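All protein chains of the complex are present and in place, except for one that has been dropped.
A and B are the chain letters, set down in written order, and residue numbers restart from 1 in every chain.
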Amino acid sequence: MSKDFSLHPELASTFALQIDLLYFLLVAISVFFTVAIVAVIIFFVIKYRRKSDDERPKPIHGSLPLELAWSIIPFFICMGVFTLGADMFFRMYRAPADALNVYVVGKQWMWKVQHPEGKREINELHVPINTPIRLTMTSEDVIHAFSIPAFRTKRDVVPGRYNTMWFEATKVGEYDLFCAEYCGTQHSTMIGRVVVMEEQDYQNWLGGGAAGESMVEAGMRHFEQLGCATCHKSQSGGRGPTLTGVYGEPVQLASGEVVVADEAYIRESILRPTSSIVNGYQPIMPTFQGQISEETLLQLITYIKSLSEAAK
Amino acid sequence: MSKTASHHPALQHYFDDLKQQHGAATMGMWAFLAQEIMFFGGLFAGYTVYRYKYFNAFVEGSNLLPIAWGGLNTVILIASSFTVAMAVRCAQQGLHRSVFNWFMATMVLGLGFLGVKAIEYSHKYHDHLIPGLNFQWDGPMAGPMKIFFSFYFVMTGMHALHMIIGVGLMLWLIPKIRAEKFGPQYYSPIENFGLYWHFVDIVWIFLFPLLYLIGRHL
Partner (left out) sequence: MTTTETPASPASAGHGEVNYLNHEYGIKSWLLTLDHKRIGILYLITTTMFFALGGLFAGLIRLELMTPEGDLFQADTYNKLFTMHGVAMIFFFLIPSVPAVLGNFVLPLMIGAKDVAFPRLNLLSWYCYITGGTLASFAIVAGGVDTGWTFYTPYSSTYSTGFVSVALMGVFINGFSSILTGVNFLTTVHKMRAPGMTWFRLPLFIWAHYATSLMMILGTPVVAITLLLVALENMFGLGIFNPELGGDPILMQHLFWFYSHPAVYIMIVPGFGVISEVIACFSRKAIFGYSFVAFSSLAIALLGFLVWGHHMFTTGQSIYAGMVFSFITFFIAVPTAVKIFNWTATMYRGSIDLKSPLMYALGFIGLFLIGGLTGTFLSTLAMDIHLHDTYFVVSHFHYVMVGGMVMAYLSGLHFWWPKMMGRMYNEAWAMTGAVLIFLGFNLTFFPQFVLGYLGMPRRYHVYPEEFQILHVASTGGATVLGLGYMVLFVCLVWSLFKGAKAGPNPWTAKGLEWEIESPPTPHNFHETPIVTSEPYAYEEEDVLLADKGSH
């Protein structure tokens, strides 16, 4: 992946140009202030250099209008930049509803990627062009960070929680994928590539190789094998609440609290079931902490999600 | 420069007079206590986060703490705050013998608190509830329970360490009290010790409900 030296990374996502424009704006502001202040200082040093040792310049104790000016002007510049940055951040934070889901698990020192269709890859991420991709990420051990400079985006990959990021690639090609959060000995080799393909090539790539079971199928298999289905039946009446139509909906807990059954909630309920008991049920579910891998968890969650999609 | 008390043996050479010295000592002590508040504040912040996150486990853990021993210790500490306040008052009035007596009472109460704490810790040891030593908990909430007991031991341990330091300070001050070094003009070491002791007491006043009483329905 040898590339020529450049001063500027490639622009390969919908964010890239906007981030770059923001960057150039900030560079312009910085250059302006640096050059202006340094020029003034050099000018003063020359113009007001000490000519004789008896000089006793008249004191100037200050000027309220000047103080106000150089407080208020930078303040408004800052607020402007803040607004631009926050607005952009909002868009970078919220994935479009129709985004394609891909699941990432970081571990010392590799990236494991699962596509919903069942395709898996290591240290590589294949994505179709001009399609919003939403990554749901977690770590098996320490904190990592999934960073794609050409897309101008990154997100920490934290053990014990799901972080998401999204992007839409705009240019076919291969791009650097870095782990940006220090994670131990081989941190700097926890790198890979993101391959952006035309839609058709992507479909061919997905279909190629051994066509394994999809994530939902795998999740269903685990759901049976782990005995979840014994209590969580498809109709109500089981010892545990039914999971059909649960995902994304509010759940009334025994404590009186109402929470939304998102990925984090389902994860927590599998690992530490009694921490949030659904109203009307007994705390009898065993813990699966330490018994299932992060990938299996993601498959289970995908399956539970699919139960809601099917119900709609 | 009028130095009315310039010959007082306790006056350090870099102060102008005892008043300045006393003011500095008091201010320094309050600044020190401010940092103590932040020190325990970090622990309280962490406690709050997890109590919110694992409410059930914290209720369950809290119910394993003996309210009687905790309550007894609360009474002991409040009593010791009274005795130390009396010691400061007597020092201000120059009642050397009483200062000594009140100090000894404070010391006995402080040691009593530590004794009770030791008994509680030994019970935890028998119940396999000490994280890092022999923690064992069967049940789905093993992790959060361990976190609760980690907080219990770090918070009460840090508090007990402050108590031990307090007892050490008393051991350092008692010979000076016997030598009648303190009086109406110079009592800031006694007063500052009193501030320290009250502070340690107040920390317990927060620890007791947070650890022992939380979620307990009487």
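What we mean here is this: a residue touches a chain if its C-beta (ideal position, glycine included) is under 8 Å from a C-beta of that chain, and two chains touch if they have at least 3 such contacts.
Since we're looking at a predicted model, the values are computed, not measured.
Looking at the complete complex, one finds that the omitted chain is in touch with A, B. Within the full complex, the residue among A:P74, A:G212, A:G227 or A:G248 touching the omitted chain is A:P74.
The chain that is not drawn here is touched, among residues A:P132, A:P149, A:G173 or A:G245, by A:P149. Where chain A meets the omitted chain, the residues involved are 1-9, 15, 18-19, 22-23, 26, 29-30, 33-34, 37-38, 40-41, 44-45, 48-51, 53, 55-63, 66-67, 70-71, 74-75, 78-79, 81-82, 84-90, 92-93, 108, 141-143, 145, 147, 149-150, 152-156, 158-161, 163-164, 176, 178-189, 191, 271-272, 275, 289-290. Remark: the residues of chain B touching the chain excluded from display are 1, 12-16, 20, 23-24, 27-28, 31-32, 34-36, 38-43, 45-46, 49-50, 53-54, 131-133, 142-144, 146-147, 150-151, 154, 158.
Simple rule for what comes next: only the chains that are shown with their structure count from here on.
Contacts from chain B toward chain A in the complex involve residues 53-57, 139-144. Partner chain B is touched in their complex by these residues of chain A: 255, 272-275, 277, 283, 285-287, 289.
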